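Partial complex: the chains shown occupy the same locations as in the complete assembly.
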Amino acid sequence: EAVTIQLKWVTQAQFAGYFVAQAKGFYKEAGLDVTIKPGGPDVNPQQVLAGGGADVVVDWMPSALATREKGQPVVNIAQPFKKSGMMLTCRAETGIKAPTDFKDKTLGVWFFGNEYPFMAWMSRLGYKTDGSAGGVKVIKQGFNVDPLIQKQADCVSTMTYNEYWQVIDAGIAADQLVTFKYEDQGVATLEDGLYVMEDKLKDAAFVETMAKFVKASMKGWDYARANNDESAQIVVDADASGAAAIDHQKRMMGEISKLTEGSDGTLDTAAADRTVETLLSSGGEAPVITKKPEGAWSTAVMDKAKGM
Amino acid sequence: MKALRNLFAPALLGVAILVIWEAACRAIPIPQVLLPAPSVIGARIATEIPLLAYDFLKTVIQAVIPGWIIGCAAGLVVALLCDRFDFLKRGLLPLGNFFSVLPLVGVAPIMVMWFGTGVAPNIAVVVIMTFFPMLVNALAGLQASSHLERDLMRSYNASWMQALTSLRLPAAMPFIFNALKINSTLAMIGAIVAEFFGTRIAGMGFRMQTGFGSMSLDLVWAEIAVAAVVGSLFYALLVLAERAVTFWHPSYRV
Amino acid sequence: MKTERGQAIPVLVICLILVVVWYLACIPMNAVVAEAKIAAAGGGFAATLTESWNHARPVIPAPHQIAADLWATVFTIAPWAKKSLLYHCWVTLSSTLVGFILGTLLGIGLAILIVHSKLLSKALMPWIIASQTIPILAIAPMIIVVLGAMGFTGLLPKALISTYLCFFPVTIGMVKGLMSPDVIHRDLMHTYNASAAETLWKLRLPASVPYLFTSLKIAIAIALTGAIVGELPTGAVAGIGARLLIGSYNGLTMMIWSALVAGSVMAASLVWLVGYAERKTLARMGVRA
Amino acid sequence: MAAAVIEARDLSLTFQTADSPVYALSKVNLTVNDGDFVSFIGPSGCGKTTLLRVIADLEQATSGSITVNGLSPHDARLARSYGYVFQAPGLFPWRTVEKNVGLPLEIMGIGDAAERVKRNLDLVNLGGFEKKFPWQLSGGMQQRVSIARALAFDPRLLLMDEPFGALDEIVRDKLNQQLLELWERTAKTVVFVTHSIPEAVFLSTKIVVMSPRPGRIIDVIETNLPRDRTLDFREAPEFLKLAHRVREGLKAGHSYED
């Protein structure tokens, strides 16, 4: 059976589980012929899913919920990532020690759907984000950490497994940095989960295929956690751009393992509810969701997978 | 009256496109997150006018127009320098070609590095995009005068500057206007794309990008519609100016 | 021809000036990122130079750093390996060329239609213009998704984005060019009762050649831009655009810059090729030097 | 009586320009019969070219009527009834001399092009210049190429706008004679604009004298001279009488304006 999976971002250890399952033949064992499509800043997995370009996509929950509210019923079928890797990294020299010090500072934020946890956090802290005095100055951060390195921003968004290490690589020692993990601030949202179209779940055969897919993928994740270095190499080999560097991927693999640790793919509904809550409190002129979603996650596939 | 008639044909075609689009969206339910129906987009435009106006200000007034002016001026000046100093023509021109496609994707982040987090990097991107078409067209245009006309200026021992203003620039105008027109649309694209990579959190490009993120495709298309209208008006103005300046060109004497 | 022969020295001189300016510019521009290291190295002039010219993540890398990266990715790796810059150049080049050819044909075709039919020109032109004001990067993902759903993947979607971008300058230039024949020449064809096709072929097209080549130079440059942009929504797996994106994403400054240089070299070569074709064509048409 | 090839009735043409209208033709009446050789003569700006252009359907009359071969000028043009030598050479700069002369043959799909091109280039004494481009020719040579081009496809009706203006007397005399021979041999109808009174008298069966502001016909002189004239004929008394009449007409036209 052919399965196409659309990743959220470029080929890197963040998606090691799928690449490992592919390379180690776990998919083949399950009788699946899997195509992995890398993503990028211009790829919206939900759009690819809607356009029929993929059967299943890796995406973050805020984006999936937004899509759902726009009338495109996508459903979470599995959640390999237990924890969020998002954090705000600040230069220590700016004097920021706690969230209360953000006042009038320039903060780099990722947009493209990733800004909502940040907005929720700021509104919880009582900061205005429209640039008015007494609030915080928000700049749109590209997909790297240049604004921090070049001192255009006091803090930037980073992932524990990627951008943070770019800051370190740029020659800024860890003790010159202050980090705030979203997980710790109570504004974390669920990251890399697997999503499919809701109506397809009515088809038992599809559920069966997905169950096989999830099971094999989770096997990949388990293997990746156990064999960090080998998995990093697999990712590097899978990268067609030739840009992935082995050292960086190894380190990323280590951090990713911390986020997937303990997940068998089952969605923690409490975490999902917290995500919804965070998003609902984010406010702003274009709220990502305006009401609590119904049926945005399904256990059908996981139930089946566990029974295999 | 004539203007009205001129608008009729394109308007008819436009209405046809919209009707087909709307019908398609209803008949084969195209997912909203792929392509919203015109009616949905229209509704969104109606409710978002202040936001669209604000983005228009941020993108068109602050980035497109200054960038277009600087880029076109720079292209023209370099073309003139190359024309004036043969050494530059031979030395600089081949290098000028290198800047013809500094790819946006690579340049935009660098511009942010160099020019900071304000509007300057966006302007810089527009300048880079518009520079080359003007350079190439202006150079071709400066060659467009006839030998007889140039001999006449020679017989007057006209200085380079005089020959330029009396003969070669007027003769180059059809080419220069081609560049201005091409650049008017390139500048719009450039400014919007620059916002994809820039740091500002306002503007048409920014709104489109976040619109994608939150799957508000109707908002994306609302911005696209504004871009199209603005771009077309910009272009139309240039066509009017072109007609006034190059009225003598055979293409206007059918 | 004359200019080509006498080009080497001026180009070298200008290059030299550029390189010197570049090195000088590195010092103040890299000051922010390098100051800590300069201080660590004990400060002073020598340290300033070495640190600002050799920083791993500079605001602007020194030319020799780019050259080193280019050397490493072009000459030390087999050209078909995916770490080789040549491989990525080829990926981009192939969709550029396909896009350019399609765009040129489309552009000329549209120009011909517009010149021959007042109605078409009135009805089409505004929409062609409007189409160009749609930021391609905004709709590229949709195009790619839709084409992907229709079964078109790989080269074609990227080439189509190039086409979309590059046909416009050709159309604009050719409309002007096809309208540029002198009144007396048009009258002459008129007296022969020459068909539209003959007038096109024997008068309008030859008269439009200067406009055509000017447009083609711009079009091929834009086609390259389009190909690069088109690589982003296709998963950025290969090509100059992918290098730029991933280099930027991973903070690999040298990778960005060498990709930029590679892109520029390609562009300059392509533009030069068009210019060469122009000179040859004009010479064959007996145009006075 | 021969059939009328050109028949103009009360033909007027006014150009609208930015400042004031120009009355280029005003109530022109003219009949050209089959086999006629008609010359237009008149001061610069009197509407000779304009009248020729109306006949050729390159300009539309503002009022009045005109037929060419019994058809409207438009239909006559579609039937490729005439060859036109413009006042300026109007050669295509990207074509060599022989390709320029061959242009109408290509368009009309006429065979034996090479032979015709050669014959007509020889006629205007330009053998040996086949491969040159127009800018490599002198002014008079360009004009001769354009004459060869109009003759190449052997039209029944020839419209010639100062074809010999840029030529010296000797070549001009020669071409005058050749044109006359051609006309006699082929019984073409020729409408000819010239500034030279002797040329007009020598060549024509009918001389149309025009006057400007507004452009109009002030005299039509039927010459009734024998068809087979030689150059010496220009010394004959009838010739001189006719020339005198034309000159007087011209002067009268001029006196109107200064």
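In this document, chain identifiers A, B, C and D correspond to the written order of the chains, with residue numbering beginning at 1 in each.
One rule holds for everything that comes next: a contact is a pair of C-beta atoms (placed from the backbone, for glycine too) under 8 Å apart; a residue touches a chain by one contact, two chains touch by 3 or more.
Nothing here was measured: the structure is a model prediction, and the numbers come from that model.
Copy numbers for the complete complex, expressed as a formula over the labels shown, read A x1, B x1, C x1, D x2.
We take it that only the chains that are shown with their structure count from here on.
Across the structure, the highest number of inter-chain C-beta contacts is found for B-C. Taking each chain's centre as the mean of its C-alpha atoms, the one that lies farthest from the centre of chain B is D.
The centroid of the Cα atoms in chain A and the matching centroid in chain D are 84 Å apart.
Centroids built from CA atoms put chain B at 37 Å from chain A. In chain D, the positions touching at least two other chains are 135. In chain C, 59, 137, 141-142, 145-146, 182, 232, 245, 248, 288 are the positions where the chain touches two or more neighbouring chains simultaneously. If each chain is drawn as a node and touching chains are joined, the picture fits none of the line, ring, star or complete shapes. All chain pairs that touch, listed by label, are A-B, A-C, B-C, C-D.
In the complex of the two chains, the chain D residues touching chain C come out as 53, 56-58, 77-80, 82-84, 86, 88, 90, 92-96, 103-104, 106-108, 133, 135. Residue ranges on chain C touching chain D, taken from their complex, read 182, 184-185, 187-194, 198, 202-203, 206, 209, 285-288. Taken together, the chain A residues at the contact with chain C in this complex read 10-11, 37-44, 47-48, 50-53, 142-146, 149-151, 166, 169-171, 239-245, 248.
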